[in-house]
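What you see is the complex with one protein chain gone and the rest in place.
After this line comes subunit A, so read on.
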Amino acid sequence: MATIRIAAPDTASAGEVIELKVLIQHPMETGYRSGPDGKRIERDIIETFEVTYDGETVFEADLQPGIAANPIFTFYTRATTSGPIVFKWTGQDGESWSETHDLTVE
């Protein structure tokens, strides 16, 4: 299980633009490197990252091996209603990881 770190405010006022910062532990193996035995290391990357909040996808990313290992993203969203913000990562072989952050809008 990959370690996921999320930095997001717990409370916000309605209409406020909040910063979301997420990090997931993942090698993002490019498929261009060779291991100690000289053999090529197989490509293993996270392909999509999606953030759902208040019934809608508010942020989505299509990733390539050009994204560094342990991908970190900082982005913004407008606080609308109290509820969970769901972060979901999907790997190239369909495996996925998700994490939820509860936001209270005052």
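Just so it is clear, a residue touches a chain if its C-beta (ideal position, glycine included) is under 8 Å from a C-beta of that chain, and two chains touch if they have at least 3 such contacts; residues count from 1.
Here, contacts and distances are computed from a predicted model.
Colleague: When you check the chain that is not on display against UniProt, which of "Sugar ABC transporter permease", "Thiosulfate oxidation carrier protein SoxY", "Multicomponent Na+:H+ antiporter subunit C" or "EF-P 5-aminopentanol modification-associated protein YfmH" does it turn out to be?
Modeller: Record says "Thiosulfate oxidation carrier protein SoxY".
Colleague: Touching the left-out chain: which of A:Asp10, A:Glu56 or A:Asp93?
Modeller: That would be A:Glu56, which touches the missing chain.
Colleague: List the subunit A residues touching the unshown chain?
Modeller: Residues 17-18, 30, 32-33, 53, 56-69, 71-78, 80 of subunit A touch the chain absent from view.
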